[in-house]
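Heads up, one of the protein chains got dropped from this complex, but the rest are sitting where they should.
Each chain gets a letter, A, B and C, in the order it is written, and its residues are counted from 1.
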Amino acid sequence: MPTTYNKVAGQSIERLAALSDGIFGVAMTLLVLEIHLPSTGAVHSEHDLWRGLVALGPQLLAYGMSLVALGIFWVGQQAQLDHLARSDRHLTWIQIGFLFAVTLMPFSTKLLSEFPSYRTALLAYWGNLALLGGVLYGSWGYSTRTGLLKPGTPEQTVTAICNRIVVAQGLYAFGALLCVFSTAWSIAFIALVQVNYAVAPRFRSRR
Amino acid sequence: MPTTYNKVAGQSIERLAALSDGIFGVAMTLLVLEIHLPSTGAVHSEHDLWRGLVALGPQLLAYGMSLVALGIFWVGQQAQLDHLARSDRHLTWIQIGFLFAVTLMPFSTKLLSEFPSYRTALLAYWGNLALLGGVLYGSWGYSTRTGLLKPGTPEQTVTAICNRIVVAQGLYAFGALLCVFSTAWSIAFIALVQVNYAVAPRFRSRR
Amino acid sequence: MPTTYNKVAGQSIERLAALSDGIFGVAMTLLVLEIHLPSTGAVHSEHDLWRGLVALGPQLLAYGMSLVALGIFWVGQQAQLDHLARSDRHLTWIQIGFLFAVTLMPFSTKLLSEFPSYRTALLAYWGNLALLGGVLYGSWGYSTRTGLLKPGTPEQTVTAICNRIVVAQGLYAFGALLCVFSTAWSIAFIALVQVNYAVAPRFRSRR
Partner (left out) sequence: MPTTYNKVAGQSIERLAALSDGIFGVAMTLLVLEIHLPSTGAVHSEHDLWRGLVALGPQLLAYGMSLVALGIFWVGQQAQLDHLARSDRHLTWIQIGFLFAVTLMPFSTKLLSEFPSYRTALLAYWGNLALLGGVLYGSWGYSTRTGLLKPGTPEQTVTAICNRIVVAQGLYAFGALLCVFSTAWSIAFIALVQVNYAVAPRFRSRR
């Protein structure tokens, strides 16, 4: 009976975390690998090489943006898994879905970095972020509903994790909308949102 | 004497799980990396880019199918390792054999996605799935026979894990057989089986 | 003072094991990725594709051989780490040296698979195996001499791990020597030795 198998499958949060760390680690490292050096034939002086590297600027920015995005979602997933007492088969598959969206990031990033002025590329990139956020939101909802959380997890934490996803996704969606003006606005806005999530709270908490 | 070495080698289930998570993580991430963007020279408008991405559809489907397959086998392997009290040298090598089959998946997937209408490609892909299932079945059989299971593992669990593999492999074999009509039928059937294993039980258990 | 730093650095066997599993996992998965499919332009029938795949045979064998080699060394390293009570800075660096030799395997494998009839390629491949074995031997020697082993590790185990490396390396060296006749003899002999380490003990122990 499939039910029995489904009761014994996908129990281990440790394995889920380990697979996640593997996939995030590979995805983050591969992002940078896609950046191609200026070809040796085109470089005849320090100046040429310098200009070749400067020309990689937009690509490096796109990859930096995706690294930060992956960092944000890695922290977000960790915050969830840390509060789980146990896993089950369904949560495992929701999380595998989340990891699939992670493996798509190098693809969407390359798409955006090669076609930065195309709305199609920007919306595909945003779609990837929305997928990551949506699945993570669903994962948290499922964990809360089915009692997978550690007993004693404060209601405040449950809400904080929800709200963080909703607010972030709202900002990303607003950024994506800005592409009716120009994709450059969208990219700048999404990048700012990400930098804010990574860096700003440190300054804020120092005050 | 080799016997002594073989008694001290391959004892750690944790290391086996960690190597598995590493290999699954890399294999899953690399699958998507193989999808190549439309070349920048061929894209002159949003419409071109959109069509270029739509043209990647079959490739994306093939990769999605393999991601789900790897997810299924990852869950399946985890279900087994979770029930082991200890490992030994032979089990370690059976599992390394299983991981070899995992590393072949990006190859078979690329083969199928480039030659989707060729029976040779489809049968190679199915052969990979059959190898994964066969080795996993052998691994469970070996663990059961040699008393590696945690004491108190219910007989029902032992059978459920066996049956799951047998039923899944039966369905895959049937799907492969459908290629006497057309490889498209095979691919559609195998994809449906996989989606069923990943998604359907959730709906079923909600009823 | 560097001494103080060196006393606090490289203490964690768990981290060493995790880095090793990561590197082995990536190296094993990448081996297969290097195998290139027949180009779509050259395939017009099932027969063409079949022949294209058969032509990949030698490459697949080379990669299979390296997968088994990496499996053997992964098991060997695990057998050592399992018996350590603690690590220190020097052992960590010996093990990092071992991992460097692991990262060279995809390179030597590609070399051998593209130039299978060249003695230079074969000796480079053997050199990689010898490096792996030599560093692992040194690592065990260092651990034994400096009292890193778990108290109560039987003398028999210490010797068994030593002997296993010496015998295997002796066989590999003999295989490499066979290239004075032909590299094919060397490859066949080394492959047989590896298959023996992976598979044969199972049959032997069944008797």
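Going forward, contacts are C-beta pairs under 8 Å (C-beta built on N, C-alpha and C of every residue); 3 or more make two chains touch, one makes a residue touch a chain.
Since the model is a prediction, treat every value here as computed from it, not as a measurement.
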Residue in contact with the excluded chain [from C:Ala121, C:Val135, C:Ala168 or C:Ile187]: C:Ala121
Residue of C:Pro38, C:Gly76, C:Pro106 or C:Gly175 touching the missing chain in the full complex: C:Pro106
Residue among A:Ala9, A:Leu67 or A:Leu122 that touches the chain left out of view: A:Leu67
For chain A, residues in touch with the removed chain: 17-18, 21-22, 24-26, 28-33, 35, 37, 40, 43, 46, 49-50, 53, 64, 67, 71, 74-76, 78-79, 81-83, 156-157, 159-161, 163-164, 198-199, 201-202, 205
Interface residues of chain B (partner: the chain not displayed): 22, 25-26
Where the unshown chain meets chain C, residue by residue: 1-6, 8-12, 15, 18-19, 21-23, 25-27, 30, 89-90, 92-93, 96, 99-100, 102-104, 106-107, 110-111, 114-115, 118-121, 124
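Heads up, the rule we're going with is that only the chains that are shown with their structure count from here on.
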Whole-Å gap separating chain A and chain C, where each centre is the average of the chain's CA atoms: 35
Numbers and ranges of chain C residues touching at least 2 other chains: 22, 25-26
